[in-house]
Each structure stands twice: as C-alpha cells, then as structure tokens.
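Worksheet: the structure to be examined is printed underneath.
Here the complex is missing a single protein chain, while all its other protein chains stay put.
Chain lettering (A, B and C) follows the sequence in which the chains are written, and residue indices restart at 1 in each chain.
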C-alpha cells in the first residue's frame, strides 16, 4: 500500500512539476508582463523602473528558481495587479467554482443516469431516440448561448431567477444548467452505451433467471456494473470541467470563480496569480483523477487486488 | 436609509488614487477621497471650491500656501493634520514608490515639494511658475490619505515603505463621505456612509458596485432589480432599456477621446503623407452615426469644451477627405503593403466595430488594412502601425489630455512611436507654462499644426457613454467630472418619491 | 446470423448504399443535413449574394426580409456592421467546417500516433506519453489556447493547431487503451508468430481495429471543436475579425441577442445542425462498422 501510494504520489508530483515548468515558461514566452502590468503609455525610463520594481529584470532562470523556492517557503508572492497574496486571491475563487462544479456534477448525475438507462432500455422505441436527441442538443448548443437565452427568458422576461453572483440557491440554477449541458450530453451517451453493453451480458440473464423483477435486475445488477464504467468517464469529465473552468459561464453570471480569474490573469499576464491558479487547478485535477482512479479500483473488485497470474 | 447596487462592467483591481489613472479606477475615488481643492462639478468650467483646504494663495510665484480645514477626520477615526497632507502630496511630488513615480512624472513633474508650516498650513512649491495650480491640486493623484495609517500597514510604522502603499491599495482610507466597507478586487466595492465626514452627509447608507462583465447580464440585473444602476451601456442596447417604462438611461459624450494612434517610426509609415491619408480616409461622422447613433461628438481638433478658455473648436486639425487621402498615398508612393490596426477585443465600447469599419474605410482609398486583435498593449512595440487607444481628459486643460500623452519625453515619445524635436519642445514650454491664456492657445494651435502635418494620432470621437437605472433613481454623470466618475456625494444622487 | 457465403468485401459506393439502406429516418435526416451543410459550405462563394466582409454602416442591424425595416436583398438581415448575415453565415460555415475538420484531424493524428506508440512500446515511452496526457488534462485548455495564440500569434493555422491540441489527449487515451487491449488478443500473437514486425502489426492489425472508436471520437471532437471555437471567439481569441466563423458570429453577436437576435440565430442554428448531424452520423457509422463484429 505504502509503495503504491508512494508511486502514485511520485507520479502526481512529476506531472505537477512538469506543469509548473510549462506554465512558468509558457507565461513568460507568451508575452511580457510589463506590457500589461505597468500600463499603457509609459516612457522607457518609467518602464525600466517598473520592471525593476516587479522584479522582472532578473534572468528567466533565476526567476524560475525563485518560483520553485516559493514551494518550500509557501510564499507565492503578490499579484502584479491586485497587490495581494496570490494564495488569497486564488483560494477566494476556488470555493465558488467548486460549488458550481459540484452542483453541475450532481445535476448531471441526477439527469443523465436515468436518461441514459432509459435510452438503453428503450433504444428501439421513440423514448430512446427522444432521449438521445435531447442529449445531442446538449452538445450542439454553445454553453454561453444557452446561458444567455436562459438569462433572457428566466430573468429578463419572466423575472424568476437572479443573474448576478452566487448568493442564494436560486443563483445556482442557471449557471448549473448551463455548465451541466455538455456534461449531461456526454454522460447520457456514456451511460447508454455502458448500459447497452451490460444489458447484453450473461449475468443479466442469470439475474432474470433468479426471478428478480426487471427493475431490480437493471438497477442492482446492470447499473452496478455500468456504474463502474460511468465512474471512470465522469472522473475525466469532471476533471476536464474543473480544468477548463467555465470562464464563459462565470463571466455571464458574474460568478466569482477560478476560470474567470485564470483567463483574466492570463490576459493581463499577472504571472503570480496565473501560476498559482493554474497549479491549484492542476493539483485539484490531479487529485480528482487520482481519487477517481482509486474509487474505480475500489468499486471494481476485479481491480481491488493487483495480484494476477 | 437608502441603499443601491451598481452593476459595473469593470471593478478595479486595487484602489489607490495615487497610482491609478485608468478609466475603471476613476469610477471609484471621488466618493472616498478628497482633494485639497474641489471643483463645482455641475458646470463645465473651472469653478474651484474649498475642500480640505479652505483657502489658498500664492506666497510667491512658485509657492502656494494653503489653509487646511479644521476638524476633518479620516474614515478610520484619525484626525487629518498638515502632516497627512504633506505626506500625501509628497508621496507624489517626491515619489519613491515606482508606480507613483510614473504617475507623477507625466503630470506633476513641476511640483517640487509640500511642507508643513503649522498644524493647519502647508506650502507647496513648484519649479517653474505654474499656470494650472488649482487644476493640479484637484487631481485624483493628490487626494489626501492618512499618514500614520498608511505607514503602519506593514513593516516599520514610522517609514513609508513600498509595501505600505501596496497594502493601502487594498484597504484604502480617505476623508470622503463614504468609506470602503468591503473591497474584493475585480469583483465588488461596497461603500458605507461615513458619519464623520466634514461636509454634507452622504445620501446613501450603502452603495455596492458589483462587477457584471457581460452586457446582457448587466441589463438583466437592472431589470430584475439586482442592480439599481448599471454602467457601460453600448448605444445599441439603449433602445431596449428605454422601451421599458420602469427604466431610464442617461448619457453624455464623455470627456475622453477614442483615438487612433499611428507609429511615426514604423518603416512603412515614416512618410507623414501616408499617416495623413490614413487619417483623412476615416469618415468619423459616419462612424458616429452608425455606431453611436450620432450621439458621440466628432472633434475637429484635440480639444474639449471642458477646457473653457482653451477650448479651440476653430482649429481644423483633423478632417475626412478621401480624395486627398488617395492623392497623398499616390504621392507618397504607398505600395499597398498591409497596415495593421491593433485593437483590444473588448476594452473600448464599439472598439472592435470601429476598427473593422476603419479598415473598410481605408480600403475605399486603397489602404490595405487589417484588424489585429490583441489583448496586450502594443503601443510600445516597434511593430505597431496603428491602434486604438483612449485619451481621457485627466483634468480640464489641454495639458490634462493631449498634454499628458504627447509631451516631449512623454509616454508616446517614450514608447518610440512619436518624435519631438527642440522646436516642438519650445512650443510645448510656451503652451505649458505661459501665464497668459492667449499665449497658451497660440502655442497649442502650433502644436496642433505640427500634429496635423506629421500625425501620430487621430481623435475619433468623444464616445457617448450611457448609464441605465431604475426610473426612481435620480443620478446622472456630472459635466465637471473626469470620465466615468460614479459620484454619490450629496446632491449627486437622490430618489424620486413616486 | 447465417454464415452467408456471398457477402463480398464491400466496395465504397456499395458500402455507402448499404449503410444508407440500414439508416433509420433520423439518421437519414442527419445524412441529408450533413450533405446540405457541406454543399452550402463548398458552394458559399457561388451562393452568397454579398462579400461577407463588405460593410454598409448605414444599414446596420436590419432584420431579415419580411420584418419591418428590412433591407432588400439582405435575406437574413444585417449585422452590427451592416454586413449580410446570410453571406457571412455561409462563409462562416465554410470556415468552421474547415477548422473543425482540420482540427479534429490534427488531434487524431497527434493523439492517434502517440496513443499507438504508448500502447505498443509500453514502459518508459508509455509512461511519458501518458504523463503528457495527464498534463494536458490538468492544464485548463483555455489557457493552453491563450498561450499558444500569444506565442505564435493569431492566424488560421495557429487556430487549427490550437483546436487540434484540444482533443489529442482523448485520442491518445482511447488509442492506447484499445491498443493495449488488442495487443493481448491472440491474433496479434498470431501475427507475431507469422513473423510480423511492430510496424506491420500497427498498420495491418491494430489500425483497422481501432477505426471504429476513432470514428466516434472524431465525430465527438468535431462538435467539441465547433463549440470550442465559439468559446474562443467569446473570449476574443478566435479567428480574427472581420473573417466570419459560426463561432465568432455567435460569440460576438451575443450582445445583440435581445435586440437583434437574427445575427445569432442563423449561425447558432448551423452549429446546432452540424453537431446534430455529426453526432448522429458518428453513431450510425459506428453501428455500421459494428455489424461485422457483431455478426458471428
């Protein structure tokens, strides 16, 4: 166990290190912070002054070393733009993002698993087709279009739902739906396919031969198996969503989330925020992935024992 | 107790009037901070009002003495003293903190120092005789902040370190009618009435400025009641809001030019005739009609009504003349090579549309233009050919707008896309420091002629900026302010009692 | 299944015909939609009544024909710069299809090759490729796009590259998984017993067997890329104006949704139809390919 954990940790650390390095150099290669941080219309004299002030005059490599050192003493520096510790900025944004992500995932699970099962069971009838059409729609509509249409309909015209921020449960409804759209589409498809695979398996016949009612057969035997496949997919999807953030959704709903923060700090070349932000997200994704792997291994007894002949 | 919420397109990343001169930042300072000398913002002209200084006079041509108001307290409870004033002024006049250095250099370089005479008297000295005393004491950059509080924010409480100023920009304290009760950079500023304010009490108990970047969401928030006022309404959205009987819009042609800047040093643009042609090809009136519903103001020269005596509408520095443009191009032997027009994707209202329209207009005269969208500021790049920018009126004087950017050794020259020579510098000196308005006007006209002959810039228009609000909110941008100020002081906002 | 002795190795048109016969009405509709869209895209220069970029600032934001204030000749109205929405949609469709096609192909080639390599080589190679996949998953894609566009400048080529990179890790994962599964199949061992080297195994034995999951992934990433491109446009990172793509038309036109919805509706509908057709076609192709495997 220890060595397994160690190996996983090493691998995580390695990925993490690679990301750290890539992010560091990519940010620097992609533009000079000076062009963003010090503002427009600056004499060369002032420019030098500010470059020195923001410590951008050090050689790239020593900046990199300093950045690595930050990991040991926990000092990731101040945002160039907001002038406060990046850790504070990023952490402030993570929770709202996580909340949104969680509610989107919850909604996705609630909707797409039953839909996927229905589509698999009734694949030959109109029910299956209808479900899959709905799922396709999820793929087909850009999420910001969905979001803006919802805003116009439910807030602008009907005045049912608030648009700004994350204050109350009501605030979650639209962003959650907008964010879950693609996820629901994907997961419905995966569930359907996983379920179809399972429906044809011999053990399903066995379960029926035992005299189990059809519902029990599908939920207890079918879903339990398909669930494992679904789990592996959902982990990836969630990780992807966490990583891709939901800049667009966050912008539309003025949601103080990390996606918005990352894109903005990238646009403004706020290296410290960007680096710390990306790393936090990457870490989260890596951890989610590892957790899903573990859960997957745990849920599938065939993987629980790595002993094989 | 009235409370309001403002849905703003942008909220500042920090709040420090000294280092800031952005369009975003200027929204926020006036509610929290005072200057020594205030201005009557209801009028365009320079109607100076006592503020933290009750009286001021020149003790000699290069020294001004100001009497401070008694009984002023900062929002943290400290009393304002001459020390605070001297500290606040010298943080700019004798700046060491680099962001201040930069800001003071372009507008305050004539100021030498402030010193305390007694508890209620300070003196300010300048290097050359200053024609713009009041104007430059009314600047946002010289708003008064508490000394002890600031110094004590980090490190040694006796010394003003860089970090103190950094910290201040997150926890600003001033003497104004509102204190900043909550500030989440880029997200929200919450003002609360400051009961210890020396002047007329603030009309609002609380005002929240919430960032809502997406236009549709901002408009919707107004409609749902989540916001009472919203900012940055593009002209195209006005009709929609006005069609709602519960809402209304106010707007004004802001004292700010959207400009096109051109790099005089770009190899392809070195010939002034090409730049003249680029300028002459742009039909700014059509842009105004189409993009601003005719509500923007297209200037003939780099001048604003707000300049008062120095307003010079008679100058014809910029015009639309495609025929001449074609001619000039031919003369200059323009080879049809591509001229890029850089623009930020979203920063300026209608900025992208204007950019595309401009390249299309160029095409009419034979200029091969291409829009180049970039987030980053390309004004300092030698590859820059042309781009959009805005040239705000930082204060009501040609120096406060044209002057800040096109001074010798100023930022434009500093960025390498504009050249000045000795001659220019001499005219500049006359324009800047002549005591006599007529002399200054004459010098400014000369500068404009120089610009016309060898253009580095074309002011496109004063954009028409709109705010929308609930019908019962009585608020409008005041003509005397610099652009974008959200003024919630007494007399600036009230509620209709219907 | 009967072992019908007469099923020949299908020729392409014949196979297509057989597939068409086996399609259900929805699938047939999807095929027709797909073909229509592709023809519209190809014929855009012939059909489009206007230059997609020519502006008429005085006739901005005019609604489609049949509505009040409509301007003659502008079938679907004009956009915020007075350009013909219909012509722009056609050209946008053309460019979007091209971008999506190239992007998905690029992703397929990068991811497919790496996945194949990982699956066959195993060991260090596999570990480092999978580490790259992990990295790609963990770094927000919008940022990758942003960096690349910032470093390489924004041009159609770079956008294709960016879009291609958007899906490579999925291909790599799928291909590697499939290859690892296949590598344990007796027929691979049979090929080795016959003396086949790794290249031959990859080409003759692995590739034909991973085509079908790849087809599905390809269709998925096609629609993903269309959406991604529109997100990039939303963020102002997409194809540079005035060039139209469906994504940029929607991304930029969103501000006009309440006041001039026609700017967005046409391209949004096209996006919807593309993804719809592509998804259904993907399933249909996969089912078509599966017949061979299922029929025992």
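Note that contacts are C-beta pairs under 8 Å (C-beta built on N, C-alpha and C of every residue); 3 or more make two chains touch, one makes a residue touch a chain.
Convention: contacts and distances are computed from a predicted model.
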Can you pick, from "Inner-membrane translocator", "phosphoenolpyruvate--glycerone phosphotransferase", "ABC transporter ATP-binding protein" or "NADH-quinone oxidoreductase subunit A", the UniProt protein name of the chain not displayed?
"ABC transporter ATP-binding protein"
Neighbouring shown chains of the undisplayed chain, as defined at the top
A, C
Which listed residue (A:161, A:212 or A:290) would be found touching the missing chain in the intact complex?
A:212
Hidden partner chain, residues of chain C it touches:
3-5, 7-9, 185-187, 189-197, 200, 204-205, 208-209, 211, 292-293, 295-296
What chain A residues would touch the chain not displayed?
1-4, 201-203, 205-214, 220-221, 224-225, 228, 299-302, 304-309
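Throughout what follows, only the chains that are shown with their structure count from here on.
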Please categorise the chain-chain contact pattern as a line, ring, star, complete graph or other.
complete
Look at all chain centres (mean of CA atoms) and spot the one farthest from the centre of chain B.
C
Once you count every C-beta pair in contact for both, which comes out on top, A-C or B-C?
A-C
So, what's the distance in Å between the C-alpha centres of chain B and chain A?
40
Please compute the C-alpha centroid of chain A, do the same for chain C, then give the distance between them in whole Å.
22
From the mean C-alpha coordinate of chain B to that of chain C, what's the distance rounded to whole Å?
46
Where chain C touches two or more other chains at once, the residues are 150, 235, 254, 257-258
Residues of chain B that touch at least two other chains are 216, 219, 375-376
Footprint of chain A on chain B - complex, ascending
7, 13-14, 22, 98-99, 101-102, 105-106, 162, 166-167, 169-170, 184-187, 210-214, 216-217, 219-221, 223-224, 226-227, 375-380, 389, 405, 409-416
Touching residues of chain A toward chain B in the complex: what are they?
31, 35-36, 38-47, 49-50, 52-53, 78-79, 81-84, 89, 92, 148, 151-152, 155-156, 159, 162-165, 251-254, 256, 261, 264, 267-269
In their shared complex, chain C is touched by residues of chain A numbered 11, 14-15, 18-19, 22-23, 26-27, 29-31, 129, 133, 136-137, 139-145, 148-149, 152, 156, 182, 236, 239-240, 243-245, 247-248, 259, 262-263, 266-267, 274, 278, 281-282, 285-286, 289
